[in-house]
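Take a look at the structure set out below.
As you look at this complex, bear in mind that one protein chain is not there, while each of the others sits in place.
As written, the chains take the letters A, B and C, and residue 1 is the first residue of each chain.
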């Protein structure tokens, strides 16, 4: 089987979507030049610059243009280079895109995909390293996707593009270049969790970069006979609560792990839902793994210490087991 | 004792702060004309238009100007007319204001207050009725205040203006004109919850408009012998978790109530923290009261049905009592 | 360029009726707001009707139009049925948006009214998207967007103008410059008096016209429209006008000068067209009153129908979050 990377998978999936449906157009800063990572490299050559459009540094307007395109029957995929800059486009995304279908009484639909990437780990400093997906998950009308593998990225992107709603597709910069087995790009339904590893002792719900961290933690803990089940929801909205509750009803212990600041992060929502849906199943309080309540520090050792990782997952699992022993 | 309203209390508190400290300046759309509700009425007459500055409809720039003023030694109070439009200023607020002290290694301070108001109930439609405070509470470096009474509004505003950090002060439009006893405007410390009503059976943590709703629910339930304790955290960041946990350790049951969309709302964070800090104290899962996962509908009966209110709090309390009976 | 048709009896009457329809509708909306039958933040365009009518009358339902917070006139001129519009303002299930939108969020896809927006300036880039969609599809449909002078100081506006010019999009930006944003005059918002001057650097063709002269609006727009149909653009049409009512229904209007008010009453676009029609002889003495009467009856009928429409079921709220 051949190898791929998430970046390659995204590029391929975009190209396939554009080939399959001429309504799909791509726009964003430097996208015709491939973008800083190359996620759109080659698309302008194949599809032309009318469908792969470079834009000025005008995050708000380009999201607005994408909404107009979507309302007029096209399927725009708009790129915002860093999720940190989605802050500039939130009126468009939240007040216009997310509400257009609703406010129009169902007349309008906004089938757009906003691709962006977040996360720390590359010494980008506090303004280029954030994880802001919990904001988006608080907005009715948006769907929120966070792939953790190349295959999922490809398959979820296809579904996102096909979806009649605005979908925010949040990639993680540190996952772009990891090599993985290529698994084709079958569409992956939005709202279906993936059990990344089976285990009977503790459930770890992890997203994006934390999925591989959780798997690494599980590997380590397995050596001590602790069997961790790792569940990747893949989409925060819609959330596959059933899959999570099903897992927790077997393990009776839950860790929720993400890179975003723990306070107000999406883990809080998962914890709140699970304690409500499976209160009697829980043998110990739900543990959360997330970043501390601080901006992302630049200094490498500080950033490393700041970033939630496998060690934090391991600690959380051990804490849980101790509490419920 | 004389009467006041929250609006009057805010206006008085602003005027007092401006009298006491000439570094305090007010800026925002139409503020010299008093603003749409009159929160700044009369200030321009007393302090002049250099200190009470009308601005164009440029939410991002005026927040940026406020940051520059704050970094240069002034104490700006900037008004964003609706919290829905804070979406236009989030880069400034989140990427600049919240991180300046941190990213500068402590050299800069940004003592600004951003006053805004949110909430539904006035048929304003989906773009003028949101409650977005959970976004702000997810941002390290910001403080987040949500007053529920006139006296608290006045006192918290004084503290917010005196605070060396950026503070977002989120008012609620439906509370502006309610008449209350005037209690002076002693500064109220940020980070101190207020127990609005004592009770032994269930704790309801409520914010902003939901505080009076929770009190009304408590009144009703008291008639059946159910004693509800109502805790108003008053500030989401910093959060007085101790006060909440102390209450829960007596009542063993918790409802968290706010107007914001429940999914991803601040109630999730409170629930996650409390289940962690007081797992063994809880006799039933934490109940959340919040808006459904939908934009705010315009149609009056739909908006009324959508809005979390005393009936929802009552239902949540009853559910809890049933579950833990 | 074909020069736009002269105003004759047929066209003159159409324009007059178009303006009266808006006027009669909004006067009724004002009353119903005070009677608490119409809800929310209601911004009337009374005094500004010439802009909506001069612009939308020339568009087809395939052309996309976007309005702002003061959009009843835009929607009506684009063809939205009065009863559904009134029902929307009353929050009824028979409303254009089934009562979910309200005054600031009118949409009528059937007639190409792709939406009003309550966030000042937020509608402008959407029109660019519709224009681009039309070009990519090889259509000659254009897009037009209405916004106030207050929007010109928002970043999204200038971002959009730059982008529209860069991509030469067939979009027509229509500014209703009424000299005020809420309670403060334009001079408190910008040192640039004319919005047409704000966009000058981007090289788009632009014109500033008397926005209370429906024929002037119509002519200027016609020229832009013809070029836009050929795929040219963007264009900016600035219409100098005045709202005869408060910023919103209920506005105490402390900032108003009585003298200016009187002057503007005289420049009322409806009265002006009537005077002209009488002068030029294509209107006879009885027609204005008849047109007024007929549009008021249309509106009454709309109110009647709207009142009969039930409120939506509360369940609708959760049904329409996702498509």
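Note that a residue touches a chain if its C-beta (ideal position, glycine included) is under 8 Å from a C-beta of that chain, and two chains touch if they have at least 3 such contacts.
The structure presented is a predicted model; accordingly, all values stated were derived computationally and were not measured.
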Full-assembly contacts of the left-out chain, visible side only, are chains A, B, C
Where B:34, B:141, B:199 or B:267 are the choices, the one touching the absent chain is B:141
The one residue from B:43, B:77 or B:103 touching the chain left out of view is B:103
Only one of B:91, B:152 or B:309 touches the unshown chain, namely B:91
Against the hidden chain, subunit A presents residues 29-30, 32-33, 36, 54, 56-61, 84-85, 88, 122-128, 292-295, 297-302, 305-306
Missing-chain contacts on subunit C, rising order, are 153-159, 162-163, 165-166, 188-192, 197-203
Interface residues of subunit B toward the undisplayed chain are 25, 50-51, 53, 55-56, 58, 60-74, 76, 91-92, 95-96, 99-111, 140-141, 143, 164-165
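Operating definition for what follows: only the chains that are shown with their structure count from here on.
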Contact graph of the chains (line, ring, star, complete, other): complete
Between subunit A and subunit B, the Cα-mean centres are separated in Å by 30
Contacts with two or more other chains occur in subunit C at residues 95, 97-101, 105, 117-119, 155-156, 320-321
Multi-partner residues in subunit A (2 or more other chains touched) are 60, 91, 95, 99, 102-103, 140-141
